[in-house]
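Chains shown are a subset, placed as in the full complex.
First chain written, first letter: the chains are A, B and C, and each begins at residue 1.
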Amino acid sequence: MLEIRLDHTQGNFRLNVAFQGAASGVTALFGPSGAGKTSIVNMVAGLQKPDAGRIAVNGLRLFDSARKIHLPPEKRRIGYVFQEGRLLPHLSVRANLTYGMRLTPKDRRFVEFDPVVDLLGIGHLLHRRPSRLSGGEKQRVAIGRALLTSPAMLLMDEPLASLDPARKAEVLPFIVRLAREFAIPVLYVSHALDEILNLAARMVMIREGRVLADGDLEALLSRSDLQPHLGRAESESVISTVVKEPEDAFGLTHLRFGDRILKVLSIDAEKGEPVRVRISSRHVAIALEPPSRTSFLNIFPGEIREMVDLGGPVLDVRVEIGCSLWARITRKSLLELNLKTGQPVFALIKSVAVSSGPSDACR
Amino acid sequence: DGAGAETDLLLFAAASTTNAITDIGALYAARNPGRRITPSFASSSTLAKQIESGAPADVYLSANRKWMDFLADKDRIDKASRFDLLRNRIVLIAPAESTLAPISVAPGFSMAAALGTDGRLAVGDPDHVPAGIYGRKALENLGSWDGVQDRLAPMKDVRAALVLVERGEAPLGLVYATDAAISSKVRVVGTFPDDSHPPIAYPVAAVAGGKVAEAAHFLEFLRTPSARAVFEKYGFDVRQ
Amino acid sequence: MTLFHLTAVELAALKLSLWVSGWAVAASLPAGILAAWVLARLRFPGKNLLDGMLHLPLVLPPVVIGYLLLVMLGRNGIIGGALDRYLGVVLAFNWKGAALAAAVMAFPLLVRAVRLSLEGVDQGLEDAARTLGAGPLRVFFTVTLPLMVPGIITGVILAFARSLGEFGATITFVSNIRGQTQTLPLALYTLTQVPDGEAGAMRLCILSVLIAMAALVCSEILARRFAARMEG
């Protein structure tokens, strides 16, 4: 459990937040520039002292203004990947990586040097000084350095912003795995909803120093009042499912939700494992009768429950198919198909338009 | 402010004459309206070198003859105006609270015994400070030099040697009688016979190229009884 | 308290000291910044020699420096003679000479401190200013120099303090002429030469310390204001 309650004023900026994070797994801190994300993370790390509040990680009180507890940063066992790298300029990359590792007692280490270096692709940089690294290289070393302390918690402040997509795609699952395998909580700051979707189970939305909303990622993503703050062009449905068949003859995975089956590209999951799928409303089409002979694998009968006018030529339609599924359609289609709330329709989903999040996010 | 005065003599004087010359300067100005003395006190060597380098001094009062000779050789003084103004003596001093019995400074006397096991004899550096040079000559003549030459505390100037004794850091010191006379924290425990060292003379002269006529007027004043009285007040020996 | 009943002579010495030290620092600051820049940023043969020369005033006893100044810049000196003849500038035995002596003695301190902070200036910021259209000179004055402020303050305070305390080179170069070259330390020296001068000497001591403290406090305030500016 990650419990955070903070009250702090810096300059004109007042930070007043209270939220909880999962005991393990990734909690995303999401919000616009200047919302107070870095400030929160600094306070959790012990680098900034809040005026008042309480910070506890898995029962360990790191800060409590009421009891005058304020653990120094080095006692918090928190790995922190800073927004600006902060490599030690007088040390080689190797020495930067091992700086914190050596300070971790051997029996408490669960992250090994070689795999991390391989994963981050920084093996050829080990003898260099930080000043001779490119932006992305620096950031990778900073990530490695934090991981190698085998921390009890990870703070990551936009760590992947300067990583190329290929590297990102490698590092993201590693962080998820780390969080899951070693049951450590990760507080992850990002502007990129993409990253968060692939990573986080919980999300805390920060705005102007306050918590706009927090809780389960799926729940937040489907709340229509939050859509404007997500800063994305599209809305999504998130569906919790269970693996029914990991891989069929065509390499597809069958996922069960309620009594329905959703077919998606094969994902790496065991039978019976919970999997969360995200379906962009743009990828869902609506038909009044089931189309035949198309490449749609997923055709679900359902009923229109809600129509949200987004202004302009489009609107979002919520179709109940055993769970809520959002479909974005044009006003033209609305008129042509004469759609109404309560009307039975068919929702068409291309299986390939499904992406899966970390399975530990699902109840 | 000097700019308004009609004549303003710049007097380069050995630092050991500071108090006497300050008083005499005031006296001279009082007696001779329109005439003023501006003194500059430093070590005789510094002043001599400055005069050699063209310092605008009008009168030079040296604490020894060597530096006056140095300038005479370079024709930087008006040789005709030169005369020995003052005499001084070397004395052996101890801190005022010292229990040391008076020492009779005579040939063959042993200073080492008076210094104790690790005490040092405070002196002006015998390599260049006039008081130290005279002291060394005297000790050599009395045959005591070899016994103390490793027990010296050679100081930058005689005033520093005096301080060392005043503070009790050195049990004994060699200073001018004038220095001993003015400090209440030391007492004289021995006086060197006059013939044990060359006469300690303070020669004075007008500087070549300075205001020679005005300088002559001042030099004349230095010989007057009232000036002598000031010098004597500060322990100098004024002889003609 | 009698501490503040300064005699005319002492008052003159105090004023002269402030004047001389102020000029020494003000006049050597541009040269010091230039020297620091040359040493920090350029590479040329003989750089070590120049660096060594700049440190001479530290390494040699002040009296020796004063003597060298006297030999070179005295009216009969090689440079001093030329200065007198062609520019009509006389340094020997007046406050200008005292300021020069103080400046020379303080120069290495000034240069070193300024250089240290110059070496700490992030050249990436200078680059950024270049891309914004500023030429090297403008970059120096609008970026490098402001970022050197802590070092300049340190250098100035060191140099000012050193100038205030300068004795050996001054007395040797310009003598100890009351009202003209007798600065506070020289007046202090003169007092130690008279038997009853201790009280006066102590007073001048305390006076020197008070001035230095005042200068320090000013510099701290300046530095703090600057730091505050940097933090917004």
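One rule holds in what follows: a contact is a pair of C-beta atoms (placed from the backbone, for glycine too) under 8 Å apart; a residue touches a chain by one contact, two chains touch by 3 or more.
Just so we're clear, the structure is a prediction, and the values are computed from it rather than from any experiment.
Novice: Expressed as a composition formula with the shown labels, how is the entire complex in this file built up?
Specialist: A x2, B x1, C x2
Following the convention adopted for this analysis, only the chains that are shown with their structure count from here on.
Novice: Please categorise the chain-chain contact pattern as a line, ring, star, complete graph or other.
Specialist: Contact pattern: none of line, ring, star or complete.
Novice: If you average the CA atoms of chain A and of chain C, how far apart do the two points sit, in angstrom?
Specialist: 61
Novice: Using CA atom averages as chain centres, what separation in Å is found between chain B and chain C?
Specialist: Computed from C-alpha means, the inter-chain centre distance equals 34 Å.
Novice: Going by the contact rule already set, what residues in chain C reach two or more other chains?
Specialist: There are none in chain C.
Novice: Once bound in the complex, which stretches of chain C touch chain B?
Specialist: Per the stated touch rule, the residues are 63, 67, 70-71, 74-77, 92-93, 171-172, 175-182, 189-190, 192-196.
Novice: Quick check on the complex: what are the chain B residues that touch chain C?
Specialist: 1-2, 10, 12, 15-16, 18-19, 22, 38-42, 46-47, 49-50, 53-57, 159, 182-183
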